[in-house]
Structure formats: C-alpha cells, structure tokens
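A single protein chain has been omitted; all remaining protein chains appear in their positions.
Entry: chain A
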Amino acid sequence: MLAQSVKIQDESDILTSRRLVREIATKIGFGIVDQTKLATATSELSRNIYRYADNGIVYIEQITQPPGIKVLFEDNGPGIADPEEAMKEGFSTTPGSLGLGLSGAKRLVDDMTIESEVGKGTKIEIFKYLP
C-alpha cells in the first residue's frame, strides 16, 4: 500500500503535497484528469492549512475498499465554526478570496468529510475512487 505524508509549514510545502498526491494517484492508476483534480483539491486544502492554521500535516494513502486514494489534512488551527456553512460556495473569511477552497475541493473529489472544533483544529478527508 502506498502511503506518504507531508508537513505543511511554508508555501513550498503546498507544492510538495500536490506533487506527491499526483505521483501516488498516477501509481494507483488514475487518469490525467483525476490526477489533476486530486492535485488541485490538495493544493486548495493545503493552502487552507498554511493560511489559517499555520502548519499541519497531509497524509496520502492508497485505499482498497473501494480501490482509490484518501488524503487527510490535519491541523491544530483555529477550527471551523460551521463546517457545513464553510463547504458552501462563496464562503470565505478572507477578503478578496473567491471562497472556493472547501466547496471547490469538494467538487473535485468523490467524497469529503470535515471534522472541526473551534480552537482545536480541523481534520478533512477527501476520497477519490478508481473508475
């Protein structure tokens, strides 16, 4: 089983995490469009960690039931008060942002879950399954 993790501490780690996700997705057998969607979703969520939580970890893992990939984004940042609201399009706490971070990432993958507690941190999992 393929598995990797990346610490998100500075901007270049956003690049590392999305590159690694693409690498693993390619090895698992995802096509170019799914690789690109996964890498882009990873970029959005890694950037969220960097912007709002300062640092965190991204775990990338091959899954078998059903076959695909899971990427977990974990941080000890400020947390999201209302995850459901935050998943809606246009939601943003950053002026000038398009508010596409979470809702956009969600649209690029097959499944997405958010666990978050204000003041404690956020755990987001995204899943994409092999066609």
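Just so we're on the same page, contacts are C-beta pairs under 8 Å (C-beta built on N, C-alpha and C of every residue); 3 or more make two chains touch, one makes a residue touch a chain; residues count from 1.
By our rule, contacts and distances are computed from a predicted model.
K.L.:
What does the UniProt entry say the missing chain is called, choosing from "ABC-type transport system permease", "CPBP family intramembrane glutamic endopeptidase", "ABC transporter ATP-binding protein" or "STAS domain-containing protein"?
P.N.:
"STAS domain-containing protein"
K.L.:
For the chain that got dropped from the picture, name the residues of chain A it touches.
P.N.:
On the side of chain A, residues 11-12, 14-15, 18-19, 22, 32-33, 35-37, 39-40, 43-44, 47, 89, 97-98, 100-101, 103-104, 107-108 touch the unshown chain.
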